[in-house]
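What you see is the complex with one protein chain gone and the rest in place.
Letters A and B mark the chains in the order given here, with residues in each chain numbered from 1 onward.
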Amino acid sequence: MKFSQRSSASYPHAATGSGSLRYVALGIFLIYCVLPATWVLAAITKDSTQILTTFGFWIAYPPHFFENVAALLAYRQGIFLLWFVNSLLYASSISIGTTLICAFGGYAFSKYDFPGKTFLFNFILGTIMVPSTALVLPLFLMLNKLGMVNTMWGVIIPSLVNPFGLYLMRVFWDSSLPNDLIEAAGWTGLGSSGSSGALGCRSCRPVS
Amino acid sequence: MRYRKTALLFLAPFLTVFVAFYLAPVLYAIYLSLFIKKRVGIGPPKEVFGGLTNYFRAVHDTDFLIGLKNMFAFGIVQIPVMLGLAIVLALLLHVSRGLILRFCRTVFVMPYTIPAAIAALIWGYLYSRNLSPFNQMLGLVGRGPIDFISPEIVLFSIGNIVTWSWTGYNMITLFAALQNIPTDLYEAARVDGATELSLVRYIKIPLLIPTLLLLFIFSVIGTSQLFTEAYVLRPLGYVADNITPNMYLYLTAARDANYGYAGALAALLAIVVFPISGFFLRRFTSR
Partner (left out) sequence: MSLHPAAGQSASEFKQPDFSKFKPEEGQITLEFWSWVGGLDQVVKEFEQAYPNIKVHVNNLGGGPAEYTKLMTALKAGSGAPDVVQIEYDFLPSFIVTEGLADMAQYGANDAKPYFVPWTWGQVSPDGKTVYGIPQDSGPMAMIYNKKIFDQYGLTVPTTWDEYAQQAEKLAKASNGKVKIANFYTTSAPWTIGLAWAAGGTFFKLQGDTWVQTLNNPATEKVLTYWADLVKKGYVSTITPFTAEWYTAAGEGQFASSIEAAWGPGVIAASVKEKTAGDWRAAPLPQWTKGEQFRSGNWGGSSDAVPKESKHPKAATLFAVWLNTAKGPVISNWLDYGIFPASLSGLAAPDLHQPDKNPSKFFGGQNLVQVYSDASKAVSVDFAWSPWFAFVNDNFNKQVAALFDGKMTVKQALEAWQNESLKNAKDNGFDVK
């Protein structure tokens, strides 16, 4: 009871004046976010002449929705579905891979000390600043030598590098797994990796 | 000894991929930047070691300098606008509840889920002279169509796309930070007679500053890498090659096949951005 009292005190209903202003502001931004999507949804129903002659934000009559979808699926013998499946594949493998790699790496930076640790960490973070377009050609030449061009791995593996993810994971490990816990585990006789593994996996499950 | 070995084990996957697919290309790009092209007659170009010639040329390249100027001008306007919007929205959402909260939260982040190229394409249609509903509406009231890609306002048009895409993401980060603020602070302040507005001014915003700094740094880095939106708008009409330094860099490599010069431009761009991000990063990590 006391809790609900507190929460209602922390989030009071704003006085009516600022309340409606708030809704107006939120509403405007809502429209702004949705506007381009509205245009796309309306455009889906149009054929190439209606696109120019009907109002942008409203659907056309007669609608050509099914024709457009059919044309999309038939385009180049249904390659769109293949692209879609590929995207799903890439998205899942890259996100899983990056999370794992960064989780391990972040743990190392968070829980261990080794010479050059600060320098290495800052260096890795610093590389975020390199414009990616400059890397494209050298990366391509390298992948070429490795024979990875035009393969799935050529897309997945370079994308696994995520310095920002490393940073996030280090912060996470810093805050969620106090070093004393590890020491305690160490006393029970587990090796360093054993204790890290057991504790680490348990605590990081909710986050990733 | 035991410590170090396990650390290396954990670090190994990240470091391997990092060195092989990130560091190596960067070093290779820098290596390439030391070469210039020399042509004899109509043969293919010979890559000749030119030392810092490319860098020298880049520093005097007015196109590149104008690109940098565009980048700064863009950042000075777009970043505060976007972050300002994000703060206001986060604060407004923070005092909202229930359906409104959940609905707004989802919709606001929706633009972030749309890939930059798609967002630029959609907005490209909304910017086009004949296809744009905005120009249609203007036509109805008898005014002429706005050319959103004209050199005067193209940066604003691109800025609009970026703001649309990223405000939601920034807002949600700030919102999460707001939720982390212990509510006893509010209680204490209210006991002292604080109004809603001063709660915002003296508690919420100051405690948001670390998160804001982080978002600011990422925005700066993002601005320096601005490419997709500008590039996708090119088929619509004339967009300057050097509207962003990153696009200028890309065209130098891809269209002119001048990889050495592109490498030099990239290195210089990183060097320009580094102190700015570094300065704010230091302030952030010192807290």
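The working rule: contacts are C-beta pairs under 8 Å (C-beta built on N, C-alpha and C of every residue); 3 or more make two chains touch, one makes a residue touch a chain.
Just so it is clear, the model here is predicted, and its values are computed rather than measured.
Colleague: Which one, B:S128, B:T163 or B:S224, makes contact with the chain that was left out?
Modeller: B:S128
Colleague: Among the options B:P13, B:G222 or B:G237, which residue touches the chain absent from this view?
Modeller: Residue touching the absent chain, from the options given: B:G237.
Colleague: Give the residue, chosen from A:A25, A:V40 or A:L141, that touches the chain omitted from the document.
Modeller: With A:A25, A:V40 or A:L141 as choices, the missing chain is touched by A:L141.
Colleague: If I consider the whole complex, including the chain that's not displayed, which of B:A117, B:M137, B:A257 or B:I271 touches that chain?
Modeller: The missing chain is touched by B:A257.
Colleague: Considering the entire assembly, which residues of chain A contact the chain that has been omitted?
Modeller: Per the touch rule, chain A residues meeting the hidden chain are 48-49, 51-53, 76, 137, 140-141, 144, 149-150.
Colleague: Can you name the residues of chain B that touch the chain not displayed here?
Modeller: Residues of chain B in touch with the missing chain: 36-45, 57, 128-131, 150-151, 235-238, 240-241, 251, 254-259, 261.
Please note the rule applied: only the chains that are shown with their structure count from here on.
Colleague: Distance from the CA centroid of chain A to that of chain B, rounded to the nearest Å?
Modeller: Centre separation, chain A to chain B: 16 Å.
Colleague: Spell out the part of chain A that touches chain B in their complex, as residue ranges.
Modeller: Result: residues 6-7, 9-12, 14, 18, 22-23, 25-26, 29-30, 32-37, 39-40, 43, 51-52, 55-57, 100-102, 104-105, 107-109, 111-114, 124-139, 141-142, 157-158, 160-161, 163, 166, 191-193, 196 of chain A touch chain B.
Colleague: Please output the residues of chain B touching chain A within their complex, sorted ascending.
Modeller: On the chain B side, the touching residues are 2-4, 6-11, 13-15, 17-18, 21-26, 28-29, 32, 85, 88-89, 92-97, 100, 104, 107-108, 110-111, 119, 122-123, 125-126, 130-134, 136, 164, 167-168, 183, 186-187, 190, 196, 221, 224-225, 227, 245-247, 249-250, 253-254, 259, 262-263, 265-267, 269-270, 273-274, 277-278, 281.
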